[in-house]
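Just one protein chain is left out here, and the rest sit where they should.
Presenting chain A:
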């Protein structure tokens, strides 16, 4: 399991109901079932991964974030997880809305387009930046909706989501130290990880 998946697992209360959207090889749901006693299920777009997951006894359905979340009832889950996928969905705002409709919490990770290397490359070369994280040519990339950490926070404010926890994570999934300042995290964090709640469910502001 990737290190950032461990960080996600730590955000999830034991014994809860979890939907992992884009469950890949099923490592997270397997971990959540075995070690945290969760009723963890997956949705995965890649049929080979689905078959492999089901063949390992994991409850995974073939589907995708854009089209399949709408078919779940309200409050079906305690957590809905979307790992490193938000930038690749057709309608990120709608996907977030669906996640927080069917789940009490949403856990979202995405690559941060505000990272300094990307900014510098675009500034100096005038070409679409290519880095270890953003490594596909603009005409082939599935990442059609890149955003920065500050963009994402702005969207959460606009939609009225409560950011319960957030952290910057480096490419290996290790937690990065930029916790105090969103601006620094936005400059130096390669990946971002957010735990969101619906506004109505938020504790009163301290």
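To be clear about the criterion, a residue touches a chain if its C-beta (ideal position, glycine included) is under 8 Å from a C-beta of that chain, and two chains touch if they have at least 3 such contacts; residues count from 1.
In this section, contacts and distances are computed from a predicted model.
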| item | value |
| --- | --- |
| Chain left out of the displayed complex - its UniProt protein name, from "2-oxoglutarate ferredoxin oxidoreductase subunit beta", "Acyl-CoA synthetase (AMP-forming)/AMP-acid ligase II", "Homoserine O-acetyltransferase" or "Urea transport system ATP-binding protein" | "Homoserine O-acetyltransferase" |
| Selected from A:76, A:128 or A:184 as touching the chain missing from the view | A:76 |
| Touching the absent chain when the full complex is considered, from A:39, A:66 or A:151 | A:39 |
| Hidden partner chain, touching residue among A:61, A:130 or A:155 | A:61 |
| Residue ranges of chain A at the interface with the undisplayed chain | 33, 39, 41, 47, 50-51, 53-63, 68, 71-73, 76 |
